[in-house]
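What follows is a single structure, written as structure tokens, with notes after it.
The complex is shown incomplete by one protein chain, all other protein chains being positioned as in the whole.
Chain lettering (A and B) follows the sequence in which the chains are written, and residue indices restart at 1 in each chain.
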Amino acid sequence: MKMQAISIPSKAKPAKAISLRRRLPGNPKVWVGAAILVCLGLAAAFPGLLGAGDPYLLDVENRLAPVSAAHPLGTDSLGRDLYTLALYGARVSLVVGFACAVLAAILGAFVGLLSASVRWLDPIIMRILDGILAIPAIMFAILLVAVAGGSLQNVIIAVTFIEVPPVARLVRSVALSLRERPFVEAAVAAGSGLPRIIVFYFVPGIMAPLLVQATFIWAAAMMIEAALSFIGAGAPPSTPSWGNIMSAGRSLWQIKPMLIFVPAVMLFVTVMAVNLLGDGLRQWLDPRRKRQRP
Amino acid sequence: MDRRDLLRNTIFGGAACAFGPLVLGGCGSSGSSAAASDTLRVMTAQSLSSLDPIWTTAPGTRMFGYLVYDQLIAMDENYNPQPQMAEGWTTEDEGRSYTISLRDGLKFHDGEPVRAQDCVPSIERWMARDSFGQILAQFVDAQEVIDDRSFRILLNRPVLQLPAALAKLSAPACLIMPERLAKTDPAQQVTEAIGSGPYRFMADEWVSGASSAYERFEDYVPRDEPVSGLAGGRIPAIGRIEVSQVSDPSTAMSALMGGEQDYWDVPPHDLIPLLKQDDGIEVNRRTTSSVYYMMQFNHLQPPFDNLALRKAVAMAVDQSQFLASVSAPGSNEACYSYYSCESPYASDVGSELMRETDMEDAKAALAESGYNGEKVILLATMEGPNAGLGQVAEDLFRRLGLNVELVGMDFASITQRRTNRQSVDEGGWSVFLTAWLGDDINNPAVHPMLRGAGEEGYSGWASDPELERLRVQWAVAGTESEQKDIARTIQERAYANVPYVPLGSSRLESAYSKDLTGIFDTPVNVYWNIGKSA
Partner (left out) sequence: MLSYVIRRALLTIPVVAIVAAIVFAMLYFTPGDPALVIAGDQATPAQIERIRVALHLDQPPYVRFFAWIGQFLQGDLGVSVFTGQPVTYMIAQRLEPTLSLVVLAVLISVGVGVPAGVIAAWRQGGTFDKVFVTASTFSFSVPVFITAYGLAYIFATTLGWLPVQGFSPIEDGVGEFISRLIMPAIAISMIYATLIANVTRSSMLDVLGQDYIRTAITKGVPRSQVLFRHALKNAAIPVITVVGNGIGVLIGGTVIIETIFAIPGIGRLTVDAIMHRDYPVIQGVVLLSSIAYVLLNLIVDLTYVVFDPRVRY
């Protein structure tokens, strides 16, 4: 399990400022990933249009019902419609993943830029980040949720918290290497202040690696959410998330494999779509690609 | 040995030996020890975290307690107290004095003889922790050691129930420890395990929350009578018992079917049909006591300090919904008695509140109760066989119109959280769901939740001084019919005050290998007298 989006070192240093607009993605991975995500996103936004019912509706007398017209995938151990749960699960998963990615990217960029710009803060920030990184991520997430209480919001906060340090490190290293470049040195020499340097040189420079990293966090966050729910340390059990469905289905999978199989496949497809998007973006935005394919 | 087992050992053992030497520099013998046929391997979802069966009521510790410690008096299958460590007892002064004498040859696991001097402080400490013991303590004037093998309990009035109290089988049971352990502060845990029971605890092999091991106590002297409930001869038939905590039911099932384990104390009901299909496995209602589910209110904090609202919830409850989520059809039963339905005191008195009302009545009652949308924090376990209850309750509250938030946690966390008396904003709670064995609730004295002691009592802190007075009366009542009358009045009061809502009962089953012999019916899972044929 990828517990934390780990940037692959040799690829984590695209040091050039790249304008996103200048090159449109030609990589099919981006389009395949994006297309799957758009479909899932629409399904998650309008589950009612796809025939989903109320994900909270219990029907205990009808528990573990087989596949039927009323229940295209049968029901779970409390009689909820599995098809409905699976669709609503996409909503929870995508929201958690996306929220964590955006929050971790923004916070990570802030901390990374702060560290790269204010020299006396740099060693302090770096040691704190090292400290957080030294705690195994999933352990830390379980601990955070246990301390703060099991809600979806707290899961998002916990995952964001553990994903900020790698982002901050990445942003810092990109910004530091930008600072050594002639055009930045020239700007400094010409009297541009620190805020100006940050806004006009650092921010555009970190956008590409940040975007790639954010997609990997997106994927990682969905997996961590599922893992936390699976061991009962995540969102409240009535939350229709894939991890919760699997957690409840865990003792029943020899009887009704669908309870594990359906959410697992949904989660797998979603994570894979995000990973494809990320891979594609990386190859598209990574200037080293040309060198690698002689 | 199972065919599958054989296959695995040949194929895998062979493969491991083929590459093992290259990688790891040797190929040892197969892991199964020579004594496998003399070892009973038990799986449970309960964790053994504490070694003090007087201090905690945790089911894992109770199981440990019955293996390692012994009782003076034990309940037979008809719930009559019978001498166990005791040779017998006599009463004098119209039941104001009991003299208990010990059997010959009883020894603790450290080799010391069991003496009356050990029994007296053990009873003392138990009376400080147990709810029945606390009632008893009100009447005990003194305990006197007569000699090494006998002692006397002096009471300030006749107490018919004294042998039943000492034979109490629900936790904490009155288990006898050596004097030096028994003198531990009742609020602190005993961390050693020196008992006089049929099995010795292997302290070095204990991995808390994972596994524990026991070996036959060679000096144990079982009674001659045949086993009957917890009474009769407790024979350490098998040399060694290994208990593993397996929290994943799928894993546990595969392990039992694959012959890696011999006994599974409480398999989830959904897996029973699959276990029954396996030719090598016996599924049996071995435990004679059903399990009873309840919904406990916090009487100190809004909204459930409001009697009208508690009544509205009781009206809304449909026991069959709760039971369907935790047990198979046909293995559960609605029970509107505040005692277990197997108890001689079971009745429907006062239960019209639940039986003759429905959701519409409940909603009407809610509207009149003055409930103002206060937040309801519902605590429930999300693991093990009772996992469904929480969500059924959440669904019920939502339909009733309560502003509910379900907090799923493991049982140990609930036992901690429920001690918080503050409001829900300060980490408190409103309702929790729990379960007890029928034996834990079969009369007013042992019942931990049928209380009215207010802030001095069990979490929930229902206050009803009259009910507390009736409990004590019950314990000292002179005749059985008098006891029945008191028990009935207590239930009437309970339905008038609704300390908690009974949710019904279900039967538990155990699954074990057909190679096991000597399995007998018992109120709780205990492992003496069990041997292995293969």
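What to note about this one:
Here is the rule we use: contacts are C-beta pairs under 8 Å (C-beta built on N, C-alpha and C of every residue); 3 or more make two chains touch, one makes a residue touch a chain.
What you are looking at is a predicted structure, and each value in this text was computed from that prediction instead of being measured.
Here the missing chain is touched by one residue of A:Gly51, A:Pro72 or A:Pro136, and it is A:Pro136. Touching the chain that is not shown, out of A:Val164, A:Ala233, A:Ala248 or A:Leu285: A:Ala233 (per the contact rule at the top). Only one residue in the set B:Val207, B:Ala367 or B:Ala496 touches the chain that does not appear here, and it is B:Val207. Contact with the chain that does not appear here is found for just one residue of B:Val227, B:Val246 or B:Val349, B:Val246. Checked against the hidden chain, the listed residues B:Gly105, B:Gly258 or B:Gly370 yield one contact partner: B:Gly258. Chain A residues in contact with the hidden partner, per the touch definition given at the top, are 1-4, 6, 8-11, 127-128, 130-140, 142-144, 146-147, 219, 223, 226-227, 230-231, 233, 246, 253-254, 260, 264, 267-268, 271-272, 275-276, 279, 291-294.
Although one chain is not shown, part of chain B still touches it, namely residues 4, 7-8, 11-13, 16-17, 20, 24, 26-33, 47, 49-51, 55-57, 129, 131, 187-189, 191, 207-211, 244-248, 250-252, 254-255, 258, 260-261, 409-410, 412-413, 415-417, 419-420, 426-427, 458-459.
Criterion: only the chains that are shown with their structure count from here on.
Chain geometry summary: the mean Cα position of chain A and that of chain B are 44 Å apart. Taken in their complex, chain A has these residues touching chain B: 56, 58, 60-61, 63-64, 77-78, 149-150, 232, 236-238, 247-248, 250-255. Contacts from chain B toward chain A in the complex involve residues 248-250, 253, 268, 270-271, 273-274, 320-321, 324-325, 382-383, 387-388, 390-392, 394-395, 398, 405-408, 410.
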